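Here the complex is missing one protein chain, while the rest keep their positions.
Labels run A and B following the written order; every chain starts at residue 1.
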Amino acid sequence: MISEFDEYQKFLRYKYGYHSFGILFALLAVNHFVDYPWAQSTEEETMILASVVANYFVVRLVFGGAYYGKRENPVLASLVAFVPGLLHLSAYLTGQSVLFENGRLADNAFVFFSALFWMSIPITYVVRAVVDKIRERKEDLETKSR
Amino acid sequence: MREYDEYQKFIRYKNGTQAFLLLSILLFLNSLLNSLNVQWGETYSIETLFLLEISIGYYVLKNTYQGAFFDKYENPKRQSLYSFLWGLIYLYLVHSPSFAIFIDGKISQDFLHLFVGIICLAIPMVFLIRTMVDKSREKKREMK
Partner (left out) sequence: MAKNMRLKSERAKWGMSQQDLADAVDVTRQTISAIERGDYNPTINLCIRICRTLDVTLNDLFWEENDDEGI
């Protein structure tokens, strides 16, 4: 599976994975020692922290161009990722859910974070595509002016 | 500030990613066990900390074996000795008359301390194994 990525993509995947490990480790350790309840249970806190860091990992990969393999169609794959995001979001909104309960994250906050995870993929891809186009135009202008 | 060369950084990144995936999978499996009311630690926090220790132990020991734990300017033999001594001192300090690694068949806080001490002791052992493997590879090459 990893062979579908080129060497730079593999390098970025490893680099961001390493950063994500450090962040997750630090967050879980701090959460344990601070011992302030901010979700309905410690299990929920752990899963939310893990999903936030996984989200960070995926967003950095998408922005760095290391999420999609060499032969994948990123536009199509982004649209495919948008669907579960919409489903999670609609499940969260139609379930009359609240994000906070008694000053803590509610029981089904995890559904919200899952929606965020899936939707961040196509959104990040679009942002990256716009940044790339702006960069390309600047380079074209620089080349023409020489 | 530690200084690693390009290859060491690459190995550390690779092992860090593997440790991240390992930790994520372990946390997910533990949440499944939790939903089935299976508890193997005194508290859920102790279970999470133990999973953290497993992943950090994997990361540190794999780096040691692949030559990416000690940086370019460190003396690995000296650092290994320090790690070994620190492991012994740590285990001595946490050990008390009421030291119990299991309570009602579940792992306790003391088990976590024991595991940290074991990792510190394992670093020089892994380094020694690696040195022996490197020496035996060198001999085979020289014979060819």
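In the analysis below, a residue touches a chain if its C-beta (ideal position, glycine included) is under 8 Å from a C-beta of that chain, and two chains touch if they have at least 3 such contacts.
Quick caveat, the model's predicted, so the values are computed rather than measured.
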*What are the shown chains in contact with the chain that isn't displayed?*
A
*Using the touch definition up top, pick the residue from A:G22, A:P37, A:G64 or A:P84 that touches the left-out chain.*
A:G64
*What residues on chain A make contact with the chain left out of this view?*
6-9, 11, 64-66, 70, 143
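To be clear about the criterion, only the chains that are shown with their structure count from here on.
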*Using the touch definition up top, name the residues of chain A that touch chain B in the complex.*
11, 13-22, 24-25, 28-29, 32, 41-43, 46-47, 50, 54, 57
_Residue numbers of chain B touching chain A in their complex, please._
10, 12-21, 23-24, 27-28, 31, 34, 43-45, 48-49, 52, 55-56, 59
